[in-house]
Structure formats: C-alpha cells, structure tokens
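What you see is the complex with one protein chain gone and the rest in place.
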Amino acid sequence: MSEAVFIRPPEGKLLVLTPGLGAVATTFMAGVEAVRQGRARPYGSLTQMQTIRLGRRSAGRNPLIKEFLPLAELEDLVFGAWDIFPDDAYEAAVRAQVLEAQDLKPLEDFLRTIRPMPAAFDRRYVRRLDGPNVKQARTKKELADMLREDIRRTIEETGASRAVMIWCGSTEVYTRPSECHRSVEAFEAGMEANDPSITPSQLYAYAAIMEGVPYANGAPNLSADVPALEQLAIEKGVPIAGKDFKTGQTMLKTALAPALKVRMLGVRGWFSTNILGNRDGEVLDDIDSFRAKEVTKAGVLDTILQPDLYPELYGDLYHKVRINFYPPRGDAKESWDNIDIFGWMGYPMQIKVNFLCRDSILAAPIVLDLALFLDLAARAGLKGIQEWLSFYFKSPHVQEGHVPEHDLFIQHIRLKNTLRVLGGESPITHLSEEFELYENLK
Amino acid sequence: MSEAVFIRPPEGKLLVLTPGLGAVATTFMAGVEAVRQGRARPYGSLTQMQTIRLGRRSAGRNPLIKEFLPLAELEDLVFGAWDIFPDDAYEAAVRAQVLEAQDLKPLEDFLRTIRPMPAAFDRRYVRRLDGPNVKQARTKKELADMLREDIRRTIEETGASRAVMIWCGSTEVYTRPSECHRSVEAFEAGMEANDPSITPSQLYAYAAIMEGVPYANGAPNLSADVPALEQLAIEKGVPIAGKDFKTGQTMLKTALAPALKVRMLGVRGWFSTNILGNRDGEVLDDIDSFRAKEVTKAGVLDTILQPDLYPELYGDLYHKVRINFYPPRGDAKESWDNIDIFGWMGYPMQIKVNFLCRDSILAAPIVLDLALFLDLAARAGLKGIQEWLSFYFKSPHVQEGHVPEHDLFIQHIRLKNTLRVLGGESPITHLSEEFELYENLK
Amino acid sequence: MSEAVFIRPPEGKLLVLTPGLGAVATTFMAGVEAVRQGRARPYGSLTQMQTIRLGRRSAGRNPLIKEFLPLAELEDLVFGAWDIFPDDAYEAAVRAQVLEAQDLKPLEDFLRTIRPMPAAFDRRYVRRLDGPNVKQARTKKELADMLREDIRRTIEETGASRAVMIWCGSTEVYTRPSECHRSVEAFEAGMEANDPSITPSQLYAYAAIMEGVPYANGAPNLSADVPALEQLAIEKGVPIAGKDFKTGQTMLKTALAPALKVRMLGVRGWFSTNILGNRDGEVLDDIDSFRAKEVTKAGVLDTILQPDLYPELYGDLYHKVRINFYPPRGDAKESWDNIDIFGWMGYPMQIKVNFLCRDSILAAPIVLDLALFLDLAARAGLKGIQEWLSFYFKSPHVQEGHVPEHDLFIQHIRLKNTLRVLGGESPITHLSEEFELYENLK
Partner (left out) sequence: MSEAVFIRPPEGKLLVLTPGLGAVATTFMAGVEAVRQGRARPYGSLTQMQTIRLGRRSAGRNPLIKEFLPLAELEDLVFGAWDIFPDDAYEAAVRAQVLEAQDLKPLEDFLRTIRPMPAAFDRRYVRRLDGPNVKQARTKKELADMLREDIRRTIEETGASRAVMIWCGSTEVYTRPSECHRSVEAFEAGMEANDPSITPSQLYAYAAIMEGVPYANGAPNLSADVPALEQLAIEKGVPIAGKDFKTGQTMLKTALAPALKVRMLGVRGWFSTNILGNRDGEVLDDIDSFRAKEVTKAGVLDTILQPDLYPELYGDLYHKVRINFYPPRGDAKESWDNIDIFGWMGYPMQIKVNFLCRDSILAAPIVLDLALFLDLAARAGLKGIQEWLSFYFKSPHVQEGHVPEHDLFIQHIRLKNTLRVLGGESPITHLSEEFELYENLK
C-alpha cells in the first residue's frame, strides 16, 4: 500500500461547468476570484486549507493536502454555466443577495465575463420557476447533444485542457428510477422518445460523461444515480459523485447523531425544521420538489444510528423534517432541531440546536473541492462512483449493495485515508498506542 | 497484531469502590441493580450495549463488546464507598433527587446495604461542604493507611476477588503539582509531613495503587496525574485513568468542534454557560473549585482545533466558559453554547446549542464502563496511564509529552481499535474501498 | 359607576359540564379535587389566586378577586361530562399522561365517580378519532334534545342549583357559517334536516343555552359564534364566550407582540412552529382540523400590531404558523418562534423563543376561571357574548362590528376593570400621577 498511484499532472486550465448560475454557483465563482485577487481566504475548503497528517503524530508531518497531491491550482480555473435567466454572473450574484455589495464590486469585471448558455429546462420538473434563456429541441436526445456541443465549444473558447461539471441548479421534482434508467441503451432510446422519467439534470449528466467530463450532483433529485449512467461512467472512464451538498442542518445532524451513538445514548425523537427564503426555499415549497429533498434527508439518521443493531436505542425513533419557505430570511437559512434522547435507566434529556447559517456560503467551497477532487480522480484513473467523496453529500451515491456512510467523521477519515493511499502513504488507525500497549504487556 | 493478548478470566466478584456516595455513585449503583432486577436497561454504557465491528463491513461480524472480550458480569459486581455523610446509599439517592421515588423504591433493600465508610476529608480542599462521617488521624500517611485497611477489609467482607476504585467525590480546589509530587519517596515523606499540596483524593489514589486496585478520577482536580503516582502505578502494575467525566456540554463540544474543523469552518468565539443546582454546582460556586473545573474545560478546543496548524481559522478564537449555581435546576444541569463561526469569504454564521441534560444520568454509565475496562486492563497486564480510555474524560490523563486527544470520535476509534487489538483483531481504517480503489486503477 | 351591580349569591352547588373528558377536562377536575384535599394549589387561576387593586396604590387595598366578588366556592363544584370513550375520569386521566401516577392515585376514588355520558359525535367532523360511547339518533335535533335531557338529569342527580358548560373536546374540522346559522329558526330547521354545516359542538351549545346554562368554547372550531346562537343567548339571558383557550405559544405571542409595538420596533417576519404528541396533535394532523386552528392563530398578530396604522412597521410582516404531530412529546407541547424585527435605521434583530410547556396544565385553570366567571355573569344578569373574557381565548368572540382584542395586557386590564365595575369600584387608569402632575403645573 506504500506505493503512490500514478496521477497525471494538472497541466493547463480546468473548466468548471455549472448547470445553474444562481446563489451557489455565483458565490463559488466570486469566492475563487476573490481569493485569486487576495481579497478573501478560501475558508471551508479542504483542498485549499486542510493539512494531512502522514505517519505517527510525533513525526510532525502535516503538509497541506494541496501540497501532498497534484491538485489543479485556483489560478488555472475557468468557468462556464447554463441558466434559464440570461443574467451574467455579476447580475445573478447581486440578485442572489448572498454577498454584500462591497464584496461583489471589486469582482464585477470578472463576473460579467461569465454569461450563461441557454438551459435545458422543463417546468414540469421545477414548477415554481420559469425563465426565458431556454433551449428549444424536438427530443431530449437533441437537448443532450446541444449540451455536449456546449461543453466542447466552451472548452475550446476558454482554452481549457479538461473540464468538470457540478450541478448547482434547483431541485427537480421527486422521481423514481424507471425502465429507461436500466441501461445505456434504454436511456438513449428514452431520450429519443422523450420519456418523462428522464429529467433535465440527467441530460447534463449524460452529456458530461459522454464528453469525458466528471460529474457531481449538488441537488437531491435523481440524476447520475441510475444504472444507465453509472454504467456509462465506467465505460467512459469518468468519475461521478453525488448527491445533495451536505450543508447546514444535515451537516450538524451527521455530527451529532454519531456523538449520541458512540455514547450509547438512545434517541426517541428528532424534529428538524428549517426556514429559508431564497429561490431554493421557493422551489421546495412545491410539495414534489420537497419530496425529493425529504427523502435524502430522512435516511441520514437510520444509517448512522443502525436501529437494526440497536433496536432498544434507535428502533422507535420518530424523525420529522420540515422545510418552510420564509422570505424574510433570504439566503440566511436557519434551522432548529429538537432531539429527545434518553440515557441511564431511560431518563429523558433534550438537545436543541439553532443554526443560523448561510446556504451558499457553506455550499461554495464544496463545489470547489468537488471540482478539484473529481479532476484529481480522473487524472488518477479512477472511474465510476467515488464513494470517498461521500463527505460532501447529504445522500451519498454508492454502489449497488453498499450502505451509504453518513457519519461525518467516518466520511472524513475515509476521505483522508483515501488521499493518503493515493499519495503512497499508510492509512491512519488512530491506534497510536499499539507499541506502548505491547510494551506494557511484557 | 493478529494475536490476542492473554487476559486472565474475570473469576469471582469485582468490588467497585467509590470515594463519594452522592448523586453519581448512587445513580450508578441503583442503575446496576435495576438492570440486574430486569427493571432497566444500561443505556449509555458501551460495555453493556455497544457492538464492535470485526473485519470488513460486508462480513457482518458485529458482536457486543462484552461478548468479544472477557469483561466482568454485572451479576458479579459488589460495592463499597466512603462519604462525609453517614447516609446509606438509599438515603443518599433520595437526597440527590436524581431518580424518581417510584424507580428507587424497588431498589431500597439493596441500596440500604451500602453504608459509607468514614471519609478522608479536609474542608480546605472542598470549602462548601462539611459532614460528620470523617476519619481522624495525625498525619496524611495515617489516613492513607486507614484507607488501605478499608480496602482490604471491604474486599474480605464482600468476598470479592479484586477491586477497582472510581473517584465520585466533589471537586477539590485547584492545586498545582509541587515538589512532593515528583517521586514516590517525596510523596510518602510529604504525607508524613502533612504537606498541604497533597489532597485527600491523592490519598485515595495512593491507597488504591498500593493495594493493586486500578484507579480512575471522575473529577477535575489533581489526583493520580502526578509523577509520583504515575510511577507508583507502573511499579505496582496497576492501570490508572483520568480525569473529569466527560458529560453534558463538553461531550457535545468535543463532537461539534471536530465537525467544524473537518469542514474547515473558522471559529471566532465560543461562549459556553451552564446552570446547575446540585451539590456539584454548590461546590463550584467556590471560585477555587471552579478554577480546577475551568482549567480542564478550557483546553478542549485548543487541542481539537489545532490553532497552530490553522492560525487563520482558529488562532483568534475567544473561548469563555461559565458555570452558574442555579438551585431551581437541581441535578438537571443545562447548558447553552453560542458559537460564532465563519466560512467562505469570511461570512459569519452562528450555532446555538441548548442541552437539557442530567449530570448523574450521563456520568453513571461512565463509572460502570471505567470499572469494567480498568478491571479488564488489569487482567490483561496493562499498567500505568490508560490513554485509550480518554473517551470518557474531559481532561484525558496522558503520558508526559503526549498531546491529550479530545475529539470524541478519534477517542472512540482509539478505544475500539484498542479493544480489537486486545482481542486479536485488526484495527479498522474505514478505508473500506482500498481494494476497489486499486482495481479501479488497473 | 360607583354603585355595585346586583349579583345573586352563589347558593347551592354548581355543575360544571364538559363535552370531552380527555386531557384538559380530567386535569381540570383532578386539580380542583387536589386543591380541595389540600394536596395542591390552584396555580394559574385568577379566580383563586389573583388580587385586585382598589383605589390608588398607596391605599393598599388588594383583596383577592374571590373575596371581592361572590364567586362559587371550589367546595361547591360538581362535575359531568360526555365522551366518545366510556373510560371514567381516572382511567382517562391515566391515559392522558399529563399528571403523574403519584399525583393521580390519591384522587382515584373521586375521579372514578365521573363517568362520561354517551357523546353526540360524528367522525366527519373529527376524522382522526372514533369511539364506542356515542349517541344514536335520527336527526341532529334529536341529538340536541338528548343532550338537554342529559343536562337536566345530571343537575338533578348531582343536586346542583345551576350549571355551566365548557367545551373541552377535540377540534372539529374548519367550517364556515352557512345559511342555517343565520337565525334561531333556520338553525332549528337545519337540525331537523341534518344540515351538514351544523357540527356536534353546536348541538352542545344549543342544548346549553336552551337550558339556561352558560357556554364557553375552548377549541378553535365554529361553535356558538354564529348569529343563531348569539341571538338565542340574548333571548334566553345566557352568557356565552369563546373561543380556543389561549395557552402556550399564542399566549406568549400576545405578550411579545405588544412589547414590540409599544416600542415601535418593526416586524418583518414571525415564524412559529409547534411540536405536540397528544390526541390534540393527532387530530390537528388532519389538515381540515388544522385549518380551523390555523385561522384562529393567524389573526392574532394583525389585530395587535395594527398594520393599517403602522404600514411601515408591520405592513409586510410574513407570518407563518406550523403545527407538527410529534409523538415523543406527549402532552408536553413545545413551541419555537423566530421573530425578525428591525429598529433604528432599519437595522435587523432577532428574537427566538422556545417554550417547553404543558398544554393541559395551562388549560385547566382557564376552564375553572371560565366556569366561575360565567356563573358570576349569569348571576349578575349579563347575557350574550362576554367580551371581557377575551383574556382566556386565542380568538375572542366579539359582537358583530367589534375588533377582537388580542393584546394580553389590554385584555387583562379590561377583565379587571370590568370586575371593579361589577363590584362598584372605579376602573384604574394607571395615571397615578395626575394630582402630582397638576400640582407640578401650578
């Protein structure tokens, strides 16, 4: 395990493509540029700021991740996007009301250069939105081909050597995998036949994979997580990951639930409510879009707490998640959790958590990390589902038969140990005492 | 590493000795008996309820810890205690107001059998308390000898084959290690000379170690964590651990701080306040006892967040901890934390956590686990400081030169991997994908 | 205004009738008996504990309300009830899980004597419930007649001299006043014709008024608040009041909103969420029952904040109320409010309120006060809608053309000043300084 994987060096520019040029995408792009201009620091980003311990703690080897592995540099990033509104990235950022005027102003020139391509969009999948900047085509297959053409053209225009695509669009309505998702052939036939179970985000995913572009899905709807696209990713040698950026309430939930479980504290109920006022909240006010969200949020506790192993502790857990559109909040999403726990002799206790967060501020560095790590994965020859990126998702996309890991800390250890292995180092067991232990025993 | 350590089997009865027969000790004893009578379940206890994964997840080997390693059975526990009040365990439990009358009543006969021995006590170290059930002696050495005699006599009277001691007494005033703590010889001379820097809890620790009885300290004051007693523990082959049971606010803090750090979210300030109304709160109203507590609480964030590695994120963190005596709450301690964090582009966010907890309910299963794990350690031939038990402590006692680990999840992995090694299994790296990873690469 | 109103003395026993023998009614009855047995104090009840200032503060005249006015004594209360379950009041109280076993046990003999009469019930109006103890009849008119017969018989059996009726049943589905509610004649014809817009609670209200029994409605559904029954109450000389007991979140809301308004602080949004797990919560999980509740809750802010007078401050207020069925909580309802306010120069601030309350504990003393005050009103010759009792209701029942008063403090002043007038005293203006003021001016 001590031999480093061969990884192609990150030569040339990397194009980051985002379907969706709204709050998340513009905050991501503005932040990258602000860092490049020396106006901000990339807080929240592991690829930019986190160190990685190599060997025993006492050895003191703690390089930055980006010094340990050959990631693309921020200087080499270029951007492209699709959106149903024709606003450029500056206008979109102003409208999103995430970043303050004084922070956006110095970035205006840069942001104005990013103008969205017409989107592959269909109101049936995002019912609360509509916009004029939309592609017209006879079939979904034609739309996909137009997207592939967009990708090729943008790579050329930006002079990039390669690209990644991160879905930053709105949540589509909840759909289940259907027949046409079973195989690449069925999927392509479905596109030709305008099968309603094929969503716009799947057209983007298909286009990306066909063009050899790694793809990640930041929203909760079904996208690349169907057999047809998984199979296509393997065939084309493209890494994919998903889904639903783990921000805010769910991030904290996946830290608190493990804390209760390692201490064997029981949980009788977990009530989670959210208020948010941005476009995301408006879209989720549509019951079917919310359904997609609710499904990705609900599974989190079960897989962390393992009620099958611990029926006495977690078998009767009542879990309720509510999302409320509440315009006064704008992007400054807020969550309130009430957790009813019990301990020794069954005595009840309560935990209440109020998180005044900012959706796009938490999501933007995830977009950056996914772009850089997926690009790294591609250059390392990894393909198909990248489970080691589960750390970034509310609903990790895993292989058939695998249990998704939700525990934030296990996800993190997995991510870091994977990086260690890619770099030719030994994984860490935190068993720092094994030697002393054995000496003790003599 | 795949050979199990030889562990003497847990034959005969195990005597659990507690200096202090107050809220924590009586809740612990009552709970053990309630479980034995089938009236309660040992929630909160890893030794009783937690499973341990062996091998790859897909193998499905998840025995209970207590099935994997030869722990003492609850049926084999017997109890002894010292206290400055002469109340038996039933009266003390009623006065502590932790458990409800209907839960205590069926345990009355059993609890009445536990009558505290006179305590080695000195008001100078716990100024808010005083009681009549106290040993009289000319020197601290004489007191220690009386405690040793107590231990031997109680083992005999209860027919136990061995014992462990867990300090469940009040927090003593803050003291620093002095000359007399440098070596066993200096310590013994100090006891003869009534050196004021030797506290009652150290007399208990000394007596325990001299009698070959493992010792753990549940309070924040200095106790076995001085060179003299560390050295004595090695000499006598006795495992020791400490200090300050990790319950309530600090437990959550050591789960939340790692969550922020793995996500590279900065922390500008962390304000923690507590209200508690039990005897613990009354004692901590004495500024010097609080000082001991404050010191163990303050270090937590620094060692988790590593401001030296991440000065931009955690270098300016303002951390303030307050403990308030507030009688209306009784044992139902409550904490409120406000955490000021920042993310992408420096934008601020806030987390507020309100924990309505119960001090003794959270501490009782820790007493049980420490008793059983220290007994296991002794039978496995482990001696001196047991760092792998850091999981249970606010201020882990580590060897000179080691950095104490506060991250709840790293502590837990270390605990579990240590158990795996003791049982002859491989430690877990959570790198479940290494094989797939390499196959991917081909 | 200085002459006291003539009030018939409260001779003989007063029968308190409750449609519904669930959590609220049994907690009310158990509490009254516990007070009579000297086991509890009637906290929460103005009729039992509040004083009333008479004259200027310096005069020091502060008798208890019950010493100032001739209220019925607790000793003279007797009870009757209807319910769809045949459980007696003890069994119902045990099932309701509001009071603890140790508090209920000494009251068992008394509570067992209260056995519910078969209810006038129809699942179409409370869809989540069903029970066997139900009256059968051909028409609604027949049901009403059976209820009148129940009232007469129970008065006779209990030896009472008079009665009051307080609706303590579940919330019925939302209905609007229809044609048949326009006049007494239309209403009586509607009952004969089984008009679906006549709900069971209206049959109880009708029966009560026809029997000269004052009636109050503790639930949010339409009941006596229709012209037909208002007119009938005037004709029969019967006082009525309603509706929806003001407990928990709304009580606090009607205290906080006035605080913001007197200080001219603006409100941009008010988000209120509730979790509750009792039968009330289960019923409100039915969207139509919730609709009734939501309507009574929504109006509160508008009438307090007067957005018409203060459009800049309250014109754009976004108010959202959510009720969530959450079984782990039982009767211990909990609310969380987030209030987005703004002050000087428009700067935003936030208030968050978390109320861990107990629904029936807050409602029970309201039932008692309404029973005693309505009986007082009847003996004082007051008839029709009693607006001075608005203090107790989420949605005060007022005369056509009157604006309901929601401000808790104005409601309280009105209640107390009304009592002063009834007792022949001057109302208080809190202008204690008028004389000093004028002397100042000379």
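Each chain carries a letter (A, B and C) given by its place in the written order, and its residues are counted from 1.
Here is the rule we go by: a residue touches a chain if its C-beta (ideal position, glycine included) is under 8 Å from a C-beta of that chain, and two chains touch if they have at least 3 such contacts.
Values in this document were obtained by computation on a predicted structure and should not be read as measured data.
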Where C:A120, C:A216, C:L256 or C:V321 are the choices, the one touching the absent chain is C:L256
On subunit C, the omitted chain is touched by residues 1, 5, 27, 30-31, 34, 40-46, 49-51, 57, 62, 99, 103, 251-252, 255-256, 258-259, 262-266, 309-310, 312-313, 342-347, 349-358, 361-362, 364-365, 380-384, 387-388, 391, 403, 408-410, 412-414, 417-418, 421, 427-434, 436-437, 440-441
Missing-chain contacts on subunit B, rising order, are 268-269, 271, 273, 275, 318, 320, 322, 324, 326-329, 334, 336, 338, 340, 352, 354
Where subunit A meets the left-out chain, the residues are 101-102, 354
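Here is the rule we go by: only the chains that are shown with their structure count from here on.
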Per the C-alpha means, the centres of subunit A and subunit C lie apart by a whole-Å value of 51
Rounded to the nearest Å, the gap between Cα centres of subunit A and subunit B is 39
Note: subunit C residues in touch with at least two other chains are 354
